[in-house]
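Got a structure here, written out as structure tokens. Questions coming.
Of the protein chains in this complex, one is absent; all others appear in place.
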Amino acid sequence: MKLVTIVCEAILEERVVELLREAGAHGHTAFPVHGSGGQGERHADISETANVQLQVIVKPAVAETVLARLQGELFQQYAMVAYESDVRVLRPDKF
Amino acid sequence: MKLVTIVCEAILEERVVELLREAGAHGHTAFPVHGSGGQGERHADISETANVQLQVIVKPAVAETVLARLQGELFQQYAMVAYESDVRVLRPDKF
Amino acid sequence: MKLVTIVCEAILEERVVELLREAGAHGHTAFPVHGSGGQGERHADISETANVQLQVIVKPAVAETVLARLQGELFQQYAMVAYESDVRVLRPDKF
Amino acid sequence: MEFIAAIQSNLLSPPVLFFVLGVFAAVSKSDLKFPEALYSTLTIYLLTAIGFKGGVAIQEAGIGAVWLPALAAMILGGLIPLWTYPALRKLGKLSMADSGAIAAHYGSVSAVTFIAATNFLKSINQPYESYATAFLAVMESPAIIVGVMLGKGALSGKFSFSDQSMRHALRDAVLGKGVLLLIGAMIIGTLCGKRGMDSVEGFFVTPFQGVLALFLLEMGMVAGRRLGDLRKVGVFLLIFGITAPIVHGSAGVLLGTWVGLSVGGATLLGVLAGSASYIAAPAAVRLSLPEANPTYSLTAALAITFPFNITAGIPLFFEMAKLLQS
Amino acid sequence: MEFIAAIQSNLLSPPVLFFVLGVFAAVSKSDLKFPEALYSTLTIYLLTAIGFKGGVAIQEAGIGAVWLPALAAMILGGLIPLWTYPALRKLGKLSMADSGAIAAHYGSVSAVTFIAATNFLKSINQPYESYATAFLAVMESPAIIVGVMLGKGALSGKFSFSDQSMRHALRDAVLGKGVLLLIGAMIIGTLCGKRGMDSVEGFFVTPFQGVLALFLLEMGMVAGRRLGDLRKVGVFLLIFGITAPIVHGSAGVLLGTWVGLSVGGATLLGVLAGSASYIAAPAAVRLSLPEANPTYSLTAALAITFPFNITAGIPLFFEMAKLLQS
Partner (left out) sequence: MEFIAAIQSNLLSPPVLFFVLGVFAAVSKSDLKFPEALYSTLTIYLLTAIGFKGGVAIQEAGIGAVWLPALAAMILGGLIPLWTYPALRKLGKLSMADSGAIAAHYGSVSAVTFIAATNFLKSINQPYESYATAFLAVMESPAIIVGVMLGKGALSGKFSFSDQSMRHALRDAVLGKGVLLLIGAMIIGTLCGKRGMDSVEGFFVTPFQGVLALFLLEMGMVAGRRLGDLRKVGVFLLIFGITAPIVHGSAGVLLGTWVGLSVGGATLLGVLAGSASYIAAPAAVRLSLPEANPTYSLTAALAITFPFNITAGIPLFFEMAKLLQS
């Protein structure tokens, strides 16, 4: 199973969750983070500059779809990072 | 070394930490998260519906015990997800 | 690409971020956590005892530098844990 | 006539209207969100404030005047699950765990409903025993313990006190933050008395009503998110969520009158008996009766009984108490 | 002379000085940090407080007195982007998206600047229509919608209402937390009136000025962090950030006088027109005009226009209104 992690602007959360659902994910986990990157520092004190980290466990094919859609639809325009890793889950049929 | 990640209802935190300790973990890290899954959306604004994510670095054998006990004791009854991945740590004897 | 994760005392955040930048990282993500370990329980309610988790995606060589410097400069004296895992990123040239 | 006016004045108060705004925000999927820290802070504030005020009132009334009605209140709380549980089992065909869980919620009490009731009494200039907070404090735990025992099979002898999850429930019912803050602040208020109150009045009294309004904005959002679950809980729980407060509230008003409370005091005991917990009970019950579906108890308590009480229940129990004591 | 005195009294008020302290904290890289939860809480508090107070004022004045100037204010808000946008395109050589984004921010309004203006008027004992909050509430959304349409190419016919991100913008402009809390609390205030106000005054009025000071400490830190971006936004936006409030503010004062507002009321309409949004607009614009660089609009609104208004703009619009109505 794949764990896809996405760090992006907090205001995008709803939109990314929608994208994940459309791509075939059956759940997700999210929490507020702060950080820095190509688009400068992002402070967590006001929601306009805060980041959110989303984590989603999906089948490899779904992971491909998610990453491809993120790249196509959001990467150019928003502060965002995404990566994928391998995990072993209990009850794999759940995801 | 294994990194075991557990996402579950916030009120379970104390109980899961106890389980981890009993299984042989020497430490843990936790933080509040929100999300969605088979049991519906879980909002972080009130503690009754909030989630917590626990991360624990353990030897492979301990990871097995942890996952087995979670499956046996808590998975049926609570909103919960758990997975395992490989990590390389500094000072492996610490864990 | 490598994902280096560092859990340490919250007051160290600025210093670790500086170290990451010096070692060649081009960004980072951070968030407050609590936990327990060799140095006892660390509660998140007051900043003096809170922890922070930092995550940074870097090239393998940079990961080596980061872990070596953490070990040399901070591990002896502070409550701290660090580990490394493999991730696949979009746009690898960014990191 | 008067009853209608009482309801109306109750409906047009800031707390109730902010609750409605919260429901609207949730239903319209606005991006309004309260940070978790704000919710806990408001909870901590409300509980310490009413505890402290109650304690000062107890000191002024003297413990001698308080103990009997408080004991009666406590017993009532512990008894409610004893009839609620079989009703849920038999009429609602609910599982043992679900019946115990719901019984625990309805025997326990809602602090916010209690405050709304004191506001209502103040707004119509109806005096009441201001030490009534003591009833609130002692009614939180007993029903949780009884309800959990029932849900774990006490009636069929399956249940044992040494059970680990029972220990969790007991600790949560007695040392949970709700009870700890209420009783702790009440003891502090009793020890400090009027003089202590003078020093902290600007924090625990002056802004209290406004803080309550803000809290109800959040409760409205939480309730609004549960509206969708109304369909899931079924018609039986819908009826239960309105019948239970009426039955329990009447019992409370009767008992209050019987132990010598004034019209205002009997109203408050009715409101407490008729209210259902959604702060103390959920956590304790979830930990000790995990097989119970929290959607049932929370939706019934928060999306049915709470709005019912805050709009119709409070004036209803007041009219009952007036009738009974006239 | 008097003008200087007015500026001075404005500068030495706690909110302005706490703003300066916040800028200093950011620039000196102090470890002072507000938790996110505090910022949202302060925002929620300020918006509900001014909304509620405004609603009570509307109830007292009667809707008949309010609707005309409110409508005028709303139209003004929607019109501002129509001249701001071409100015940014032609004079500033900015992209379509950036021009639309900035136009949206400057047509929309800043609640904090509005409050600072009412404080200023109170401090010099200048009466004003206290239902002016209604203008604030209705001016938040129109400019955001118009600005986003322009930024998406409305002028070149590229734009369509069924566009998904346009739907997001519309929802955010109308149901975003800023508008929802302001309008919601205003309706509640109108329904509750004076009697409701009495009960929540200790929360929504008594501590209000101090909460505002704390909020401005945080705004100062946010603005201070943007000071470094001043270089990036270029000289044009610097000039724009000061010219725009003067032009829009004058228009507001004129319009206010024309629809019959007092000197105080016309000042407030001027301040609203001259202010730029940094609570409602940024989120809506970011979601619907992602190609726009948020550094431009936020830095201009927060690090240039906001400090300008709060120090010089407010007294300036007041002097204009006085002159016009003398």
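A, B, C, D and E label the chains in the order they appear, each numbered from 1.
As a working rule, a contact is a pair of C-beta atoms (placed from the backbone, for glycine too) under 8 Å apart; a residue touches a chain by one contact, two chains touch by 3 or more.
Small disclaimer: the values here were computed from a predicted structure and weren't measured.
S.K.: Which residue, D:Gly92, D:Gly153 or D:Gly184, contacts the hidden chain when the whole complex is considered?
M.R.: Spelled out, the listed residue whose C-beta touches the missing chain is D:Gly184.
S.K.: On chain C, what residues meet the omitted chain?
M.R.: 9, 11-12, 15, 32, 41, 43-50, 77-78
S.K.: List every residue of chain E that touches the chain not included in the displayed model.
M.R.: These residues touch the chain not displayed: 12-14, 17-18, 21, 24-25, 28-38, 41, 119, 123, 205-211, 213-214, 217.
S.K.: Given the full complex, what residues of chain D touch the hidden partner chain?
M.R.: Residues 35-37, 40-41, 44-45, 48, 52, 172, 175-177, 180-181, 184-185, 188, 191-192, 196, 199-204, 206-207, 283 of chain D touch the chain absent from view.
Here is the rule we use: only the chains that are shown with their structure count from here on.
S.K.: Would the interface of chain D with chain E count as same or different, where same needs over half of all numbers used to appear in both copies?
M.R.: Result for this pair: different.
S.K.: Superimpose the Cα trace of chain A on the Cα trace of chain B, which carries the same sequence, then give the rotation angle to the nearest 5°.
M.R.: Answer in degrees: 120, to the nearest 5.
S.K.: Could you work out which chain's C-alpha centre is the most distant one from the centre of chain E?
M.R.: In terms of C-alpha centroids, the chain at the greatest distance from chain E is B.
S.K.: Please identify the chain with the largest separation between its CA centroid and the CA centroid of chain A.
M.R.: Measuring from the centre of chain A, the most distant chain centre belongs to D.
S.K.: Centroid from C-alpha atoms only, then distance chain B to chain E, rounded to Å. What do you get?
M.R.: Result: the chain centres lie 45 Å from each other.
S.K.: How many angstrom lie between the centres of chain B and chain C, each centre taken as the mean Cα position?
M.R.: The mean C-alpha positions of chain B and chain C differ by 20 Å.
S.K.: What are the residue numbers in chain C that touch two or more other chains?
M.R.: Within chain C, the residues that touch at least two other chains are 31, 85-86.
S.K.: Enumerate the residues of chain E that touch no fewer than two other chains.
M.R.: Within chain E, residues 35-36, 40, 283 contact more than one other chain.
S.K.: Which two-chain combinations touch?
M.R.: Pairs flagged as touching, ordered by label: A-B, A-C, A-E, B-C, B-D, D-E.
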